[in-house]
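Complex shown without one protein chain; remaining protein chains in place.
For clarity, chains are labelled A and B in written order, and residue numbers in each chain start from 1.
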Amino acid sequence: MSGVDLSPVEAGPIAKSPTWSRLRRRLGPLGLAALAAIGGLWLVALLAPVLPVADPTDVDLTSTFAPPSAGHPLGADSNGRDILARLVWGARTALLGPLVVTVVATAVGVLLAVVAAWRGGWFDSVISRVFDLLFGFPGILLALVVAAVVGAGFGAAVAALSVAFIPYIGRVTRAGALQQLRLPYVAALRVLGQSPTAICARHLVPNLGAIIVAQAALTFGYALVDLAALSYLGLGVDQATPDWGGIVAAGQADILSGYPQQSLYAGALIVLAVAAFSIVAERLAGRAHAWRRLW
Amino acid sequence: MAEPILQVEHLGKVFESRRGRAAVAAVDDVSFTVAPGGSLAIVGESGAGKTTVARMLLGLETPTSGRILLAGHERDRRRLPTAERRRRARDLQIVFQDPSTSLDPRQRVGNCLEEVLRLHSGHDRRTRGERVLQLLYQVGLDERHVRSVPRQLSSGQCQRVAIARALAPEPKVLVLDEAVSALDVSIQGQILNLLSDLRAQTGVAYVFISHDLAVVRQVTDELIVMRNGQVVEVGRTARVLDAPRHPYTQLLRSSVPGPGWTPRRGGLGETPMRA
Partner (left out) sequence: MVSALLELEGLRVSVPYEGGLRRVVHRVDLSVAAGESVGLVGESGAGKSMTARTVVRLLPPGATVEGSVRFDGREVLAMSPSELRAHRAADAAMIFQDPRAHTNPLRTVGDYLTEGMRLNQRLPKRASQERACDLLGAVGVGSPRARLSQYPHELSSGLLQRVMIAAALSAEPRLLLADEPTTALDVTTQAEVVAILSDLRERLGLAMLFITHDLDLAAAICDRTAVMYAGSIVEVQGSGELHDHARHPYTEGLVAARPSVDTTLRRLPVIPGRPTAAFEAPPGCAFAPRCRHALAHCTAERPVLAPLGRAMVACLRAAELHPQQPADDEETDRG
């Protein structure tokens, strides 16, 4: 028998800590808190219909600016609508929009990036210029242009932002892909006769997973702010549907009257959500300490 | 002598000039043959062109001149469609130097081998599974390693997996590009023995690229010495190492540390400046 590899010293693979505890270590206490906050917000958004809150569209002009009470835990707005209910229901559009933007931008961005990196040459040049072009249009500007052309609305805003965010994910993924493609395992797979599609889909993209997820988390946060801003400007969600950005806008006038509550709470939630996503993204993208490889 | 399994004739590769750099002939008129089941070493230092030769053999680089004949088929120069690459995978495979980056870090060993078998054999799932185990045993591993990922394996074990993967399509020629250079001495010995055994068992031929003359002596029958893209000496390994004829080979041989060796200055002079 050749090369005896089965001596007691080699007994079994090295025990590796499970993915969850490695994740926990990566995120740290702040990252975990951020993850919990994100989880909480999603739960609220999903469970809104069954949560014990009032109807957010219930106009009750007898309760305008009502202080916090049993019926209105956070008080009521200028139309007597329950603020808590509007915030809870607002979570749905606030989180759903960015989700669509993130999924679309990630899918298209990753696809373009992988094709550019793999094919190189002319493909890479064209796609990189497309990215550069899109970079020139900040999300909101693009949304304004789209709104001018097809009219305002949630769908238009989401579509515009989806396109605007493609280059952010695209560029980072392309850089990562170029690096991975230089590694010998890719050459080995080509020599073994594996098809480029299979190599990219089954090997390249999974190995870029960490980068893509981190970038996606970041995109989510930015998309959230941008959509809220668009709603604030009246270009996103229509006035009747509760949305955090819209709530900030609606409550704007009331600040001067001495009722800053709705703008304040909605604004705070936006900040919380974006901060949480940014923290998780930053932690996930963190790199292993170089010293580990010394010995 | 029987028909050589691999025949390389006047192979050349010139990298075109770009932005102020002159054109570089990385490989210049290189010819050699490998007998079926034989073992040829390509020896040289960095910049000699050994890796470029390997890449041309593998179809990762297109030669600018010369030709490569494997089992009588000419390996032509066009960009290859996947089906053709797949067919060629059964002719020639490679094991790379760095075990940690030559395997997909996220893929389990069993899946890695199974993927290759799926590409090349028509077997059903169960037969493939058996063949995976067979390959693992052949390289000195066992079923414990089926579910491991490269991170969990030592470099010696990773290199064994890389060898198993390269043997899965049952190639006629195996290119080993500094395949033991990154391993510890005691592990290197194990892998060298493994390679000798595999050649005896399967009849595969080796093209062994290395800068290490002692390793080359142990595992190869024939040898070519390359320098600056050209072949400077050819012959049976033992003969070339015992009685080198070309001054460069003599220099290489005299630079190997060993008992009674004293390093001397002014052998080669300083390495010329790279542009």
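Definition applied: a residue touches a chain if its C-beta (ideal position, glycine included) is under 8 Å from a C-beta of that chain, and two chains touch if they have at least 3 such contacts.
What you see is a predicted model; the values in this text were computed from it and never measured.
Undergrad: Please identify which residue in B:121, B:152, B:196 or B:228 touches the non-displayed chain.
TA: If we include the chain that is not displayed, B:196 is the one touching it.
Undergrad: If the hidden chain were put back, which of B:81, B:122 or B:258 would touch it?
TA: Only one of B:81, B:122 or B:258 touches the chain omitted from view, namely B:258.
Undergrad: Among B:187, B:204 or B:231, single out the residue that touches the unshown chain.
TA: B:187
Undergrad: Using the document's contact rule, name the residues of subunit B that touch the chain not shown here.
TA: 45-46, 154-157, 184-190, 192-193, 196, 211-215, 217-219, 237-238, 241-242, 251-259, 261-265, 267-268, 270-274
Assume only the chains that are shown with their structure count from here on.
Undergrad: Which residues of subunit B touch subunit A in their complex?
TA: 58-60, 82, 85-89, 92-94, 96-98, 101-107, 115-116, 119-120, 139-142, 144-145, 148, 151-154, 156-157, 160, 162, 165-166, 168-169, 190-191, 193-194, 196-198
Undergrad: For subunit A, which residues count as touching subunit B in their complex?
TA: Result: residues 1-6, 10, 12-14, 16, 183-185, 187-196, 202-203, 206-207 of subunit A touch subunit B.
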